[in-house]
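One structure coming up, written as structure tokens, with questions to follow.
Shown here: the complex without one of its protein chains, the others still in place.
This part shows chain A:
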Amino acid sequence: MSWETVIGLEVHVQLATASKLFSASSTRTGDEPNSNASLIDLAMPGTLPVVNREAIRHAIRFGLAIDAEIGRRSVFERKNYFYPDLPKGYQTTQLAEPIVGAGVVDLQLEDGTRKSVRIHHAHLEEDAGKSLHEAFSDETGRAMTGIDLNRAGTPLIEIVSEPDMSNAEEAVAFARKLHAIVTSLGISDGDMSQGNMRFDVNISVRRPGEPLGTRTETKNLNSFRFMEKAIKLEVERQIDVLENGGEVVQETRLYNGETNTARAMRSKEDANDYRYFPCPDLLPVLVSEEEINELRDALPELPDARKARFVEAYALSEYDAELLCADLATAAYFEAAAKQGGDAKLAANWVMGELTARLNADDIGIAQSPVSAEHLGELIQRIKDGTISSKIAKQVFDACWAGEGSPDQIIESKGLKQMSDTGELEKIVDDIIANHPAQVEDYRGSDDAKRKKKIGFFVGQAMKATQGKANPQQLNQLLQQKLNG
């Protein structure tokens, strides 16, 4: 008998504000530890929080993008727990009256089907600081944990989905869509490598038609690939437990991407009772209709609209357009390369092919690509105007990736220009024919079908002699002409 998987996601998105949610200290990363931690962030007695307007507006922008009801009145609450990177002893968050109510996110799956995932709500909260577990010890040599509070108080929205997904692929498609939405809105840079977008996945399995099974929560997944693997691993584990007569325990689990394993972090018995209550330091936040309308009117192009425009304007397939719209940076890169190169289809193929492969291999984002959109556009121009062949283009791309200059500079300095002088090519072809009498005889004694294969030998020789710079069509024509005589 088969099993059904039920998946819900909680997604933390760091908002792109200059200052923190409740204090006017910087959200910048990479600074000296604790240099962006103000007295408020440090929870010094006598300090009071003041809410950042832009964080509220970012949350509303997200709500509008997913067609959610916006909380005209939202209330901050205290979630109480003790951890060294949380100086106040509570996280200021929202519970009963969040800023963003129920909404919906539409997905296009790889097989072409569409799916809607309901959003239960999204609320504003502050991030904690960072605990550094390595390399610290006190004067007696006892291992210590270092605390850096630069991140403490950075604004987040936590997006809580309904358990509407039924496999890892759907969960990843949903996560990608959220990433596309928040980056398109400009409310987050969505940089998962920095933990600026992270996913908690709630998973349970059941027999079809039966009530929901006991769920586990796998926390803090920070890449789509790890998320997919972690879900598959946990679904297998739960099915295994149940099929062997065991019971799934409600627990929080930690996934290790390097080893593709997970372990229980804490079970329900010692789960925290957070003792939420409305924060007495903060008043309810009221949002006016005017402000909501103003924000709605100023929303930028969203992924679904962009995708439709790509299909329409660049004659791309739905699938290609969906991939290119997966995040704002990729979409912008593609558009710039297509514009400069003058060929959208070629630009799409290069972005989804060579470029994506190299980015994945080097594990970097498109923003860090050593080959800029302008470079790729230039490369496409040179393919189109016949300066170089597609094969040589890959070589130019590699050199450009290695930082050897712009495509034009590389073509020039390496002498990669396609040989367009027929006289020069003709001489090379003549030499090859003269130097390989046996192969020529063999070729001439073959029928048409075999000739098509055997001509490859001469093409190879000519490419070798010209270091790949011969124009393939021209070369083929010449060879046929001379060999068929």
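Heads up, the rule we're going with is that a contact is a pair of C-beta atoms (placed from the backbone, for glycine too) under 8 Å apart; a residue touches a chain by one contact, two chains touch by 3 or more; residues count from 1.
Convention: contacts and distances are computed from a predicted model.
Matching "(2Fe-2S)-binding protein", "ATP synthase subunit a", "Aspartyl/glutamyl-tRNA(Asn/Gln) amidotransferase subunit C" or "Molybdenum transport system permease" against the UniProt entry of the left-out chain gives the name "Aspartyl/glutamyl-tRNA(Asn/Gln) amidotransferase subunit C".
Within the complete assembly, A:275 is the residue of A:275, A:339, A:427 or A:452 that touches the hidden chain.
Per the touch definition above, the residue from A:5, A:36 or A:93 contacting the chain not shown is A:36.
Mapped onto chain A, contacts with the missing chain fall at residues 17-19, 23-26, 32-40, 42, 50-56, 73, 75, 80-84, 97, 131-133, 136, 138, 142-149, 254, 265-266, 272-273, 275, 278, 280, 282-286.
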